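Structure record follows, encoded as structure tokens.
A protein chain is absent from this complex, but the other protein chains hold their places.
Order of writing sets the labels: A and B. Residues in every chain begin at 1.
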Amino acid sequence: MKQFKHLIKPYIVWSVILIVIPLLLIALYAFTEEGNEVLTLSFTWGNFAKFLEATYLNVILKSFKLGLITTFICLLLGYPLAFIISRFSERVQSTLILMVTIPMWINMLLRTYAWMNLLADNGIINHLLSFLGISPVTMMYTDFSVILGLICNFMPFMIIPIHTSLNKMDKSLIEAAYDLGANKVQTFVKVIWKLSIPGVVNGIMMVFLLSISTFVIPKLLGGGQYMLIGNLIESQFISVGDWNFGSAISLILAVIILIFMSLMKKMDKQDE
Amino acid sequence: MNKLIELKNLTKNFDDQQVLRGINLDIYENEFLTLLGPSGCGKTTTLRIIAGFEEPSDGQVLFNGIEISKLPPYKREVNTVFQKYALFPHLNVADNIGFGLNLKKVDKSVIAQKVERMLKMVGLEGFEKRDVTLLSGGQQQRVAIARALVNEPKVLLLDEPLGALDAKIRKQMQVELKKIQQEVGITFIYVTHDQEEALSMSDTVVVMNNGEIQQIGSPTDIYNEPENRFVAGFIGESNIIEGVMIKDYLVEFDGFQFECVDKGFEDMEEIEVVLRPEDLDIVDPEQAKITGIVRNITFKGVHYEILVETDLRTYMIHTTDYAEAGREVGLKFGPEDIHVMCKMGAY
Partner (left out) sequence: MKKNSKLSGFYLGLIFFLMYLPIAVVVVFSFNQSKLPVAFTGFSLEWYDKLFHNSAMMEALVNSLILGVLSCAISAVIGTLGAVGLSRIHWKSKGILEYISILPLMIPEIILGMVLMAFFYMLGLPFGMLTLLIGHTVFCVPYILMEVKARLVGMDPSLEEAARDLGASPFRAFWDITLPLIMPAVVSGSLLAFAMSMDDVVISIFVNGPRLSTLPIKVYTQLKTGVTPEINALCTIMLGVTILVLILYSLVGKHKGGKNEQTDRA
């Protein structure tokens, strides 16, 4: 159909103004000094140099560490779950997958807040513990609570892509493996796992990206002093007001993400 | 020939649906046996039970006299060629073929040798390192066959293996499959809904419908002496007419008595008669008992397909003679062209 080609025009205008230009703007901010006007740009590497200070480097290392731990645990718990779901009949599967997706619809604040109820010093878990005669444990505002929150929020993003790749796998491939003499374990290692790697890679990318860039969850479950990359960016823009430095951190985050994605893509290709 | 597989009173239910209703079948060594029938007749289920992918609800599967119906597929001496080949997309041609041997921890150099020999047999020399997903349908088919045969099974199961190929390659593969079977000298159990494929390749054809075996026999038996209306209708085109067996060698239908070559029915038993369209000839009305008007004539390439309407029914005739529509003609056939079979209630 040749008609209505021009329908695309308003969309192009919209996406250039609101997506492309603003993104380019950030690069501009990152490489310029504070307080400049459009006409008096002075370029600098200073914003990136500032980032090399120990405090900031530690933030990025910690974000990385938490991101990797979260991703790893999500994979460890999510893969078996996706695998189990994929072995039910189609009808049961769609119900179970719906149950996995529903939490994604529920407000992230609500999901995070729900854990605050449970983990607080005078919360339900500690109450139960004291009931059993165990002295209360501090769980809120620790690495534990933050990681727990990240896992619970992002687990569906691991399960769904893995389930998709397991589900669309031709069942006769598994039968073929049995037919050729592979037992259950061999079939899993040599066929099922290998063929689900694209889903695993997708899941790892999603969970890692989400957990490395979040700031709401660490703020609520880690407390005001808890700093991850996301919190650092937020504080630079909202409270400190050093936008140039904030932009530089964002740019670094974006670069980290790009490197990570291309690494994962490479792994994916190699395995194929 | 030795009996290799015996199916004894095999039944299978999926939920409350009965897909197999008591299958009894003997399969011999070195035999090319085809399970033929329309979709949903239970032929694939039968094959999957022999392979070990399904357990029968009741009945026995004997392999060399030993019951194997509870044995998992990886412990059976049979291998399968799947409908859509089921080649592992993450492995290349050689690794796909060597998959089974690898699991048996066969020496790498031995595997390489065997793979090479298999590839040669299926006509894919030098394809070892190719990506299976980039092969044509026919080539994938050959790899699937090689992958199954390299394990030296006693029986090769083939589930509509040519279904996804186009007509020309299909013909070619039919010839080749038969050749391979003779070369390796093992039993092939072949599932198809294509009657022509079944007739041209098999030693034995098993016609199935509704979870039951309708007839077991050689291709010529099945074609020439169908045992009932279903077999006659499914194998080739035919005119099926209800009639009465007056006595041995004499049958009556359409109001006339005809000599025939069939015997062994009860006198005056109600039967059905098959007249193959190519066995009927168009003659002048005076020369035949059955006469009618030509309603339609269609050119089919080698022959004409003529529809002749009599007072009772419409006959289909395949002949090289031309007869224009509207002409009154007679239908001529000899005693050996009349195939008498038992009457079926359900059809």
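The rule we apply is simple: contacts are C-beta pairs under 8 Å (C-beta built on N, C-alpha and C of every residue); 3 or more make two chains touch, one makes a residue touch a chain.
Remember, predicted model here, so these are calculated numbers, not experimental data.
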Which shown chains does the chain we cannot see touch? A
Could you tell which one of A:161, A:181 or A:230 touches the chain left off the display? A:230
Listed residues A:65, A:127 or A:168, member touching the removed chain: A:127
Touch list for chain A against the chain that is not drawn: 1-12, 14-15, 18-23, 25-26, 29, 38, 77, 80-81, 84-85, 87-88, 96, 99-100, 102-103, 105-118, 120, 122-124, 127, 152, 155, 171, 174, 209-210, 212-216, 219-220, 224, 230, 233-234, 237-238, 243, 246-247, 250, 253-254, 257
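To be clear about the criterion, only the chains that are shown with their structure count from here on.
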Within the complex, chain B is touched by chain A residues 170, 172-173, 175-183, 186, 190-191, 194-195, 271-272
In the complex, go through chain B and note every residue touching chain A. 51-53, 72-74, 78-80, 82-84, 86-90, 99-100, 103-104, 147-148, 151
